[in-house]
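Here the complex is missing one protein chain, while the rest keep their positions.
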Amino acid sequence: MAQVEAPGPETTDRELTMSRAMVEAIRSEMEENEEVFYMGEDVADYGGIFDSTQGLLEEFGHDRVMDVPISETGFIGGAVGAAMQGMRPIAELMFVDFFGVCMDQIYNNMAKTAYMSGGSVSVPMVLTTAVGGTYNDAAQHSGTLYGTFAHLPGMKVVVPSTAYDAKGLMHTAIRDDDPVVYMFHKRLMGLAWMPAPEGPKTPVPEEPYEIPFGEADVKREGEDVTVVTLGLHVHRALEAAEELAGEVDVEVIDLRTLVPLDTETVLDSVRKTGRLVAVDEDYRSFGVTGELLARAAEGALEDLEAVERVATPDVPIPYARPLEEEVQPGVEDVVEAVRAVR
Amino acid sequence: MAQVEAPGPETTDRELTMSRAMVEAIRSEMEENEEVFYMGEDVADYGGIFDSTQGLLEEFGHDRVMDVPISETGFIGGAVGAAMQGMRPIAELMFVDFFGVCMDQIYNNMAKTAYMSGGSVSVPMVLTTAVGGTYNDAAQHSGTLYGTFAHLPGMKVVVPSTAYDAKGLMHTAIRDDDPVVYMFHKRLMGLAWMPAPEGPKTPVPEEPYEIPFGEADVKREGEDVTVVTLGLHVHRALEAAEELAGEVDVEVIDLRTLVPLDTETVLDSVRKTGRLVAVDEDYRSFGVTGELLARAAEGALEDLEAVERVATPDVPIPYARPLEEEVQPGVEDVVEAVRAVR
Amino acid sequence: MPSVSELQEMYEQAVTARRYEERLQEEYLEGKQPAFDISAGPIPGELHLAAGHEAAAVGVCQHLRDSDVVTAPHRPHHVAIAKGVDLRRMTAEIFGRRTGLSKGKGGHMHLYDPEVNFACSGIIAQGCPPAVGAALAAKKRNTDDVAVAYLGEGAISQGAFLESLNLAGLHDLPVVFVVEDNDWAISMPKGRVTDVDDGSRRADGFAVHGDRVDVDDAVAVYEAAGEAVGRARNGNGPTLLEVQVHRRMGHFMGDPESYRPEADAERAEALDSIPRLEERLRAHGVEDDEIEGIRERANDRVEDAIVWAKDQPQPDPEEAYEDAFTQQPEGWPERPEVAATDGGER
Partner (left out) sequence: MPSVSELQEMYEQAVTARRYEERLQEEYLEGKQPAFDISAGPIPGELHLAAGHEAAAVGVCQHLRDSDVVTAPHRPHHVAIAKGVDLRRMTAEIFGRRTGLSKGKGGHMHLYDPEVNFACSGIIAQGCPPAVGAALAAKKRNTDDVAVAYLGEGAISQGAFLESLNLAGLHDLPVVFVVEDNDWAISMPKGRVTDVDDGSRRADGFAVHGDRVDVDDAVAVYEAAGEAVGRARNGNGPTLLEVQVHRRMGHFMGDPESYRPEADAERAEALDSIPRLEERLRAHGVEDDEIEGIRERANDRVEDAIVWAKDQPQPDPEEAYEDAFTQQPEGWPERPEVAATDGGER
């Protein structure tokens, strides 16, 4: 597919929620290509618990928008098998927290087949999954597991933070010949029953467009401190930057994809500011924030004046509001961390 | 249990392989406590594919050294249930690479029950598992997954590198009231059919002793460069240090446990040397080496002159000898990395 | 056949459970006014209510004692009540309070009461292996305790359940798998996810006893469960027991149920087990005012628990750092104490 320059969000006035943008890309790919289909629990009549397939059943019917039994190993492995035959399935793991019931298919089959076959077989599928907390769904339904998926080789890992990106990244994901894990944050989807913050709802051009993997987006330029983040926390970081405006000039980088990771954009910024705050919603240790600090230390140690990370501490995610709020990195946590590296 | 000072390895001449030392601790705990039992595939008559239970069947019979069907979710979850009732099961996942068929029981039940119950229920079990490559077992049988387990909260993670440590850490693991993941490296076990390097076979006192979790072991003191590692790579790092003797004075730290992580010992060393090389056998990104660099940057940035990491690159582990050797961090890779940070 | 006093006990548990769910629904939704926001109100997060499932809870648990183990899935309240979980502390947990069963850390899908050996998991079918493990512990310790794993009919296609059947059968473990068939797995009707109408047939391939109760009736469940629990207690191995129940509310609170035919909801309404249980009581000569007395007692108990719970303190944010481990390592977990890192002055 020839790579054309994506039309920017400034080319349209039409605003969409993130879920609408994501579905628009899926619909368009399904219209273009008979070999694209969607499998998941409650994706047909329900339209996806988090609206990830809303409206698709009506257009494509149960054969292409398939409800499946609650047997993730079976149907995600099924998607792998169909993809190995050249189809382009999209399989949905309802919450990323359920990965443990089907991780072998993901890690040992989906992600490794290209390599284990020496490139003779590819697995062009997308694994969509809902991530994130903020609504008191407790220890088994609030994780992001960004680090877990990014650590294991053979999958590309995508985490959109806006409707504009959600659409473009989904087009790229479906067209990509490799397995892509597409992690959408529930709080960003624009669900009627879970109000999204300002930010994810953006102008979205009607035509299909791709956003290339491995290109971080500098959401806000700044001279003093670099904040690197993704997903929901892009918006929190921007809010923190706003709050600090005048006091600290904060640069905010949205990674958009974890695999591949755009180290260069991060390093360029860190070389400029000398101060790095890595922010994510995953567990603190052995994850994304550690990797970011490590890459900064590897690539820009001489310029590095101070580092800090803001993440969920190394405990399961608690239920009660004051407890979840304590572990969930908030705007104030980012503000504090930025001040601390100054 | 009163914490007594462990008798040092210098108190005995008796040398054991790592597998003998590990089994000795298990046998002793099984003799002391009727509630300790072992479950796994081929752990009874076979004695464990990697000798992890060799000789136990003869003493304890099939009821306490239980062969189980190839259904890891079933029997590891079974261990969780028995542990919730106060028993002290040891369950074996034959290769850590199979984690994906049973990770929900590990992540969502074993690791989270203490927290989700507010501390009213604990899960005093040990999950033993074989890790590591070096013998061309290819993509689905050569992983270590250190980072994957260390990242997810609620499990203590232990990686012995010597017979002496293997025994003491196993005693501690079985007596601990929390779930402990005990990762033994196949290459270190002293198997008849997979020669171990020099090093893991050490003097081991006959009496039971505990090695506390969260205390790294400075295997070799040095002034110039800190190498932090664990498992098999402790021995490779020591060999590299030997090779560099006279040229670079290398300090080698064996973490012994990943959770809890002994950050202080690492930082003390890095403050002294200013140069850190993190080495492990897991995938490079979003794992252990990244965490180590991050902790150094957080805790000792001012003293940090140079960092480097040596790990398996972000690809599945290939089969053929030249390929596996390329991705498997070797002594020369450590030597080179140490030279690079000088 | 249950005795009159057993019938009365079951009825009391059933109406307690029903009332409990109705009151939680009120409390939950009240907090979501004017616009439904899942994270608002006194009960945040997801809430899966079990109105219509009572027969499965009371008919089975009537045969259990405190030392028997029960694992429940995401829809646990009715079973917890029938198993004798402390209602005040359970309610406090659901309201996220410090005196809750889990100090507010667990929430409604993660209720643990070790006093009566009750536990849940919110992941489909993942309570089955731990129930098998509890049964294994009972066998090893030579007690005659049994374990019961509850799951929904949507869960009978999940590996964890199927592996558990094999393990339980292989070792003749004292465990009963109770499938609550409410016809729906969220929006998916049973026929869309398996070819087998009678879920207890899953047992066939493992040489395990299978049985199904086709009517939503506490006494019929009592009978079948009596056999199953007896079999387990006497060392004669596991049973898979499927029980027809009905989902009277949405899958979770806030579920628009637009996928559900009106007629199906009406049918569920009509097949309710509670009036049937009342009739049984009457047939046994229990007077209307006695029945009314039971209901009042149940209502009072529910009210007491809710009032008590709402009066309990919130947990302190700092408590979030405790309880991941029973033996907490020193200095762990690292707190996000933000401090300058650019000097050695940390």
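Each chain carries a letter (A, B and C) given by its place in the written order, and its residues are counted from 1.
Throughout what follows, a residue touches a chain if its C-beta (ideal position, glycine included) is under 8 Å from a C-beta of that chain, and two chains touch if they have at least 3 such contacts.
Please read all numbers here as calculations on a predicted model, not as lab measurements.
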item: Partners of the unshown chain among those that are drawn; value: A, B, C
item: Touch with the omitted chain, as defined above, among C:Ala203, C:Val243, C:Leu277 or C:Ala320; value: C:Ala203
item: Residue, one of C:Gln25, C:Thr143 or C:Thr194, that touches the chain absent here; value: C:Thr194
item: Omitted-chain contact residue, chosen from A:Ala79, A:Met189 or A:Val204; value: A:Ala79
item: Positions on chain A where the hidden chain makes contact; value: 37, 63, 68-69, 71, 73-87, 89, 104-105, 108-109, 113-122, 124, 153-154, 156, 176-178, 213-214, 259-260, 263, 271, 297-303
item: Residues in chain B touching the chain absent from view; value: 41-42, 44-46, 49, 67-71, 73-74, 97-98, 100-101, 134-141, 192-195, 275, 284-285, 305-308, 310-311, 313-316, 318-327, 329, 333, 336-337, 339-341
item: Residues in chain C touching the chain absent from view; value: 157-160, 162-163, 166-167, 169-170, 193-196, 201-208
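Definition applied: only the chains that are shown with their structure count from here on.
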item: Distance-maximising chain from chain B - centres being C-alpha averages; value: C
item: Distance from chain C to chain A - Cα centre to Cα centre, in angstrom; value: 34
item: Chain centre separation in whole Å, for chain C relative to chain B (CA means); value: 38
item: Two or more partner chains touched - positions in chain C; value: 100, 102, 104-106, 110, 121-123, 126, 159-160, 323-324, 332-334, 341-342
item: Chain B residues counted as touching two or more neighbouring chains; value: 73, 104-105, 108, 115-116, 153-154, 259, 297-298, 301
